[in-house]
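The excerpt is restricted to a subset of chains, each kept in its original location.
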Amino acid sequence: MQATAELQVIPIGSGVSVRSEVKQVVNMLSEFNLTLETHASGTNIEGELDIILAATTKVHEFLHQSGVVRIVSYLKLETRTDKIPTLSGKRL
Amino acid sequence: MQATAELQVIPIGSGVSVRSEVKQVVNMLSEFNLTLETHASGTNIEGELDIILAATTKVHEFLHQSGVVRIVSYLKLETRTDKIPTLSGKRL
């Protein structure tokens, strides 16, 4: 099932700047077969729902292995049956 | 990896009341090996991250099979390595 999504990952307790962790997340996401659009407030994603969820799991695992103690991620998922959901179809 | 989560599912284009769809979602979630706490704005979840994500996928699949054309779900995921995350540990 194809989906569009938005993912924002927040490391808690890692200091005020989380830029390096966010860069790691985007690098990690780019290894999956997903279309990514990074913006100032998260990353928009298009692809198979299973892959989006597997990538999200990997992000948590990887950041914990990198030493991040606590992670909150916000994942917005959108699916529809009337047409294939795409990021380009959601732009105005 | 154990996680705590909050899931809110919004059927779009199914009418102003989404109560019956939300009830179906909670019924479906209760079939998984997860601790659930339903509140006025979503369902809090505790359990294995893999199961939480599998349940979320099932919810989308099931609602589409029930005729819902478009679904947006908001999934907040929290993991930590300093202790096992639980819903009871997050209450004040």
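As written, the chains take the letters A and B, and residue 1 is the first residue of each chain.
We adopt the following convention: a residue touches a chain if its C-beta (ideal position, glycine included) is under 8 Å from a C-beta of that chain, and two chains touch if they have at least 3 such contacts.
From a predicted model like this one, the values you see are computed outputs, not experimental measurements.
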Starting from the 2 chains in place, I would like the total count of identical chains in the complete complex.
4
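By our rule, only the chains that are shown with their structure count from here on.
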The assertion on subunit A/subunit B checks that the Cα superposition rotation, as a multiple of 5 degrees, is 180
Any idea how many Å lie between the Cα centroids of subunit A and subunit B?
18
Residues of subunit A touching subunit B in their complex?
1, 3, 49-50, 53, 56-57, 60-61, 64, 69-82
